[in-house]
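Every protein chain of the complex appears in place save one, which is left out.
After this line comes subunit A, so read on.
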Amino acid sequence: MKHASRAETEAETAFSAYPGPVLRVRGRTGPNVGRMTTGGSSGAPRTLAEDLRARDDDALAALLRARPDLLAPVPTDLTQLATRAATRTSVLRALDHLDAFTQQAAEALAVTADGCPYDTLRELMTGRSPVAGVGEALDPDVAAAVAGALPRAVAALREHGLIWGEEDRLRLVRTARDVLAPSAATPSPTGLGPSVAEATAGMSPARLQEVLADAGLAATHDPSSAITALAGLFADPERFGALLAEAPEGARAVLDRLVWGPPYGEVRDATAAVRAAGAGTPVQWLLARGLLLPAGQHNVVLPREAALALRAGRAHRTPQPVPPAVAPVQRTAKTVDATAAGQAFTAVRTVTDLLKEWQTGGPAVLRAGGISVRDLRRTAAALDLTEPQTAFWLELAYAAGLVATDGEVDEAYAPTPAADEWLLLPAERQWAALAAAWLAATRTAGLVGTRDPKGRALAALGPDLDRSLAPRVRRGALRLLAALPLGAAAGRGDLLARLRWDRPLRAAADALREDLLGWTLEDAETLGVTGRGALAAHARPLLDSAEGLGQDRAAALLSPLLPEPLDHVLLQADLTAVAPGPLVAALAETLGVLADIESKGGATVYRFTPDSVRRALDAGRTAAELQAFLTKHSRTPVPQPLSYLIDDMARRHGTLRVGAAAAYLRCDDDALLTELLADRRASGLGLRRLAPTVLAAQTDPSTLLERLRAMGLAPAAESADGDVLITRPDARRTPPRTPPVPVPDGPPVPDAALLGLAVKAIRAGDRAATAVHRTPSDPPPGLPRTPAADTLATVQSAVLTGESLWIGYVNAEGNATQRVIAPVRVEGGYVTAYDHTADEVRTFAIHRITGVAELAEDPS
C-alpha cells in the first residue's frame, strides 16, 4: 500500500521535474505540428493535407463524423486521410450527404476558377444588380437569406473536407470540382455550360481571331490571350451590355432559351465560319461574335461567362437558402396519443396472433427465399388482414427477430426463441421492441408484390427487400414531426419537400424516397408511432435517446395509455362471451380454446359452439372444470343454454372410445378370460379387458395363438368377418409376376440398316487414318497440328473448294479425336461441316481444332 503510493508520487515528481524534455520530445516527433503553427499564422496551406493539419482536433473529429467512410481503415497520417478524402467515391458520398443549399454553394464554387474568394462566391449566389438591362436581380429578401446562409454552407463544406484554403482563396477539392463542374456529359444543376476557354479548345487560332474581330476586340498575338480578351468582354457588364444592345431581333430570344440551361442548342451547321458581315440569322449573329460557340457539328453552346453575364452573375436561378417550412396541422395531443396507443396495442396483438398462427407450422421457405404468395394470402386470411398489411407485420416480426427460418431440411418459418421472451414482456415493452426494430430496419415491406428489374415478384420475407435509405427516411420524417409542436401532424408534401432539401438525391433514389416516405407514414400510423398523423409522445424517446434507454422511456410513457388487462368476461344467452377489453393471458388462452373468436378489436367477442366446447374437452378439460372456469370469470351468471351446451357435449364426449389393439380375444366364458388375465404366463401379451367377454392384446394374432397353445389352451383364429379360420399350412403364393425375358447367347443379329451405318462409320474412320496428305509432305503420325490462323485459312478454303479435311478435334470433355469433315460454313468461330466419321452435319469450334490437313486425292 505504502509502496504503491510512493511509486505514484515518484511518477508525478518525474513528470513535473522534467518538463523540458517532455516538450522537446513532442516537438521532435511532431514536426508537422510545428509547421502547422507556422503555416497557420504566416502562410496559406498549399494542399488539403496541409489544411487538415492546420485544423484542431475537434474539426478533424467533425470531419470523420461527417464522413465515416474515411475511417475504414483508420488512415495512418493526414496525408493519407487527405488522399482518401479526395477519392471520387468518397467525395460523391460526401456530396450526397449535403443539404440542398450547401450543394448549391459547392456547385457555384465549381464554376469559378480555383481559389475563389468568398466575396466572389457570394456574388455568384446572390447575383449583382443588372447593368444595362441585362439579366434580372434576385429578389432582395432571398438574396439577404442567401447571404445569411452562405457562411454556414461554406463552413459545412469545409467541415466535410470538400473545400480548404483561406477565405480569400477557397479551394474546392479537385475531385469535387471534376464531379460538379459542368461538362457535356454531366450537366450541372446550375445549367451553366463550359467556359470560353473550354468551349474554344478545338477552334483554329485564325477563326478565334475572326470571332475576336467580330466581337469588336483588338486582334491578339496568341489564342490564349484571345480567349482572355473574349472572356473579359463577357465578364464586363458594361461592354457586354453594349454588345448585346446591337443584337438583331431574335438573338435575345435565343439567349433567353439557353441562359438558365441546358446551355446547348441544336442548329443546322454549327461549325461554319460565319463572319459578322455575313450573319443572316440571330444564331449566326451570335456565333460570329462568340456568344455562341460550336459544340460539335450540329450543336452550339452558350459559354459560361456569357451565361453568367446574362444572369446578372447568378449561378443558380433559385437558390434555396432556407429549408422549406413544414406546416403543422394541429390536433389534440391527447387524441393523438390515445389513437397511437390504440394502434400500438393492436400492433402487439397482431404480432402475437401471427406468432401463434405460425407456431404450429409456418409456411415453407421458397427456394429463392421468402414465402409464397399463397402462404401470404393464407396468413392474411388467418389474421383477417389484407396482404400488404400482412406483409408489413411479417417483415416487422422478422426484423424484430421474432420469426426466422428453422433451418430444417424442409425449411419453414417459425417463431424464434426470442419470440418466447418477447411474448412474456408486458405489452408496452413488446411495442417498444417492435417500434425500435421498425425504425432501424432496412427491410421494406411496401416493396412486397412489386417486381424487380428482372421481372421477378418480390416475396415477403424474401431477398432484395433491403433498402438502405429506409431507416434514414423513417428517422428523417419522424424527426421532422418531432420538431413540430406537440400533437401536430404534417402534410406528406411538406415532409417530402423538406427531406428533399435536407438531402437532394438523384432521380431514381428520389422516387424511392417518395415511396418510402409514403410507407413510413402509413406504417407509423399502423404501428402506433404516430396517431392521426402526429408523432405520439411515447414514440419520441425512441427517436432521440440511446437504443435501450429510449425503449425504456417509450415503454414507460406508453404503459398508462394501454388498456388494463381484464380478468372477466360477460357471458350471454346467445352463447357469446364478450371481453370488454384485453384479457389476462391465462384467461385469453383458455377462452380461446373453449370458444371461437368472432370479432377482434378493443374488445373480443367469443362464440361457444359444440365444436369449440368439444375442443376444450379434447384438451383435457372436464365439464365441471369448464363450468367452474366460466362461473369464476363471468361477471354475470352463466346462462342456462351455455351450461346445457357444455353438459350436453361432455355427456357425449368420449362415449365412443377409439384405441389400437394388435389382436383380440373373444370368449363366452368370462371366467376363462379372468383366469387368463391372472395367469402370469400371459403377462407379456399385453392383455386388457374391454368387456366381460372381450380382451384386447398387444401381440399379433399368430404369436398370440402360439402362446395360448403353449399355455395349454385351444384357441381358434377368427377372420375379419368373424368366421373361424381353418388352420392348415398356407400354400404360399407370390404377388402377380411376369415371366422372365429370355437372355439369348451372344448379341442379337443386326439388321440391314444398322449394318450399313456400321460400314460407313468404319470406312470413314479408316479414311481418316490412312489418308495420304498433300502437305506437309511428311505428316506426323496421329493428330496433325497447325497454328490457329492456318487452321482457319485451310477451313475457309475448303468451304470454297468443297474439299474434305482431316482434323484433330478435342471435344468438350477433353477427348482428342480425329475426324474427316467437309466444311460447309465458317462463322463466329465455328465450322459447320459434314462429319464423315459420324455421318452427320456437326458444328466444330475452331479453337478446339488442334490441327488440320487436306486429304490427299481420293486414292481410289
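We take it that a residue touches a chain if its C-beta (ideal position, glycine included) is under 8 Å from a C-beta of that chain, and two chains touch if they have at least 3 such contacts; residues count from 1.
Heads up, the rule we're going with is that contacts and distances are computed from a predicted model.
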Name of the absent chain as recorded in UniProt (options "hydrogenase (acceptor)", "Cytochrome C oxidase subunit", "DNA 3'-5' helicase" or "ABC transporter ATP-binding protein"): "DNA 3'-5' helicase"
Of A:356, A:600, A:653 or A:666, the residue in touch with the unshown chain: A:600
Touching the absent chain when the full complex is considered, from A:576, A:590, A:699 or A:837: A:576
Residue of A:411, A:525, A:552 or A:596 in touch with the missing chain, whole complex considered: A:525
Chain not shown: contacting residue from A:281, A:346 or A:832: A:346
Option touching the unshown chain, where A:563, A:592 or A:701 are the choices: A:563
Sites on subunit A contacted by the missing partner chain, in the whole complex: 335, 338-339, 341-343, 346, 384, 525, 531-532, 563, 570-576, 578, 580-581, 599-603, 605, 636, 639-641, 644, 648, 652
